[in-house]
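Apart from one protein chain that is not included, each protein chain of the complex appears where it belongs.
After this line comes chain A, so read on.
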Amino acid sequence: MTTVEFEPWDDPQEKPLIHFQNVTKKFGEFTAIDNLTIDIYEREFYALLGPSGCGKTTLMRMLAGFETPTTGKILLAGQDIAPVPPNKRATNMMFQSYALFPHLSIWENIAFGLKREGMAKPDINNRVDEMLRLTRLEQFARRKPHQISGGQRQRVALARSLAKAPKLLLLDEPLGALDKKLRQETQFELMDIQEKTGTTFVIVTHDQEEAMTVASRVAVMDHGKIIQVATPDRIYETPNSVYVADFIGDVNIIEGTTSTIGEDTYAIGWADGLAPLNATSSTAFSDGQKCHLAIRPEKVAISTDKPEGAANAVQGRVLDIAYLGNISTYHVELLSGEVIKAQAANTRRISRRSYTWEDTVWLSWTATAGVLLAS
């Protein structure tokens, strides 16, 4: 069986659906978006991820037409959309607060955009029914928004924004108001709907797990700039900066200085009196260059005895254990005073665990486990 990889961003023939060209947006003195250039391709599920105030919502509102760039251009399918008002754009938005019209029924909410288009009555009926089926809301059609649950409201908002079959659907923190379990279910529903409808989705979120789950590509933003755009696995495995490594998931950051051992292999001097760490990196580092080694906790093994033949092994004392049921995160204080987090699956009953608080343990990881990042 062969599967066609969906990677339009690697295909130079492919024309992006949306092209931001050196876009800057200022609110008075404050720069919300700083000289930003990105491409979003058709059928993509593009996640804008960043802390609050990083400009991700502003970026989305510019796509919807509620804000205009101070300088720069936004092209939608090759057309500059700056002069097009929101009601004339082929984009629809799902609002963070859902913004369902409280005086209209679920059915009328979904039909709202279609009626404005002047669509014929039978066509509206068909389209609304189709949307209700897609979001599994058939039995709620006659209810008012305040008569249904949060999860259902979220689906109504989605159905309403999808009803007009927009070229581009914008989702502003769509799952923020849902509890964790419902959120996870809805994430898969969203992906499912995105695949079924073939619409391009741009989602704004501050929840990295959500971005990783749903998106085909994730753009990590900070202070109005894009720090890295890549597929979720690449963002996680090969972050391009300490900021991205730290923002996505849990990470140990060890500061040190490099010295070359062989091709792509480096020794990192990091603490007085301790053996240097071994790491590989495809980016070149010069001798004595300051660097950060980023290692994910799940790539650090923990054991009572010193492991044989490990590329990196350090001794420490268990400071804290975060028990999460399926896995535990151990906070281990090294002799140098640094705290390294190691994650292990709880394959045995907790009473049979061979180390606990205050025990001396060994942490080890391979040379390829970490990512070497320049300061």
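Note that in this section a contact is a pair of C-beta atoms (placed from the backbone, for glycine too) under 8 Å apart; a residue touches a chain by one contact, two chains touch by 3 or more; residues count from 1.
To be clear about the criterion, contacts and distances are computed from a predicted model.
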Query - Protein that the absent chain corresponds to, by UniProt name, given "ABC transporter permease subunit", "Sarcosine oxidase gamma subunit", "Transglutaminase-like enzyme, putative cysteine protease" or "Multisubunit sodium/proton antiporter, MrpD subunit (TC 2.A.63.1)" - result: "ABC transporter permease subunit"
Report task. Among A:E117, A:E185 or A:D287, choose the residue that contacts the chain missing from this document, as touch is defined above. Result -> A:E117
Query - Chain not shown: contacting residue from A:F27, A:F101 or A:F188 - result: A:F101
Report summary line: Contact with the hidden chain, among A:L17, A:I74 or A:M93, goes to A:M93
Report summary line: Touch rule applied to chain A and the missing chain gives residues 64-66, 85-88, 91-93, 95-97, 99, 101-103, 112-113, 116-117, 146, 160-161, 164
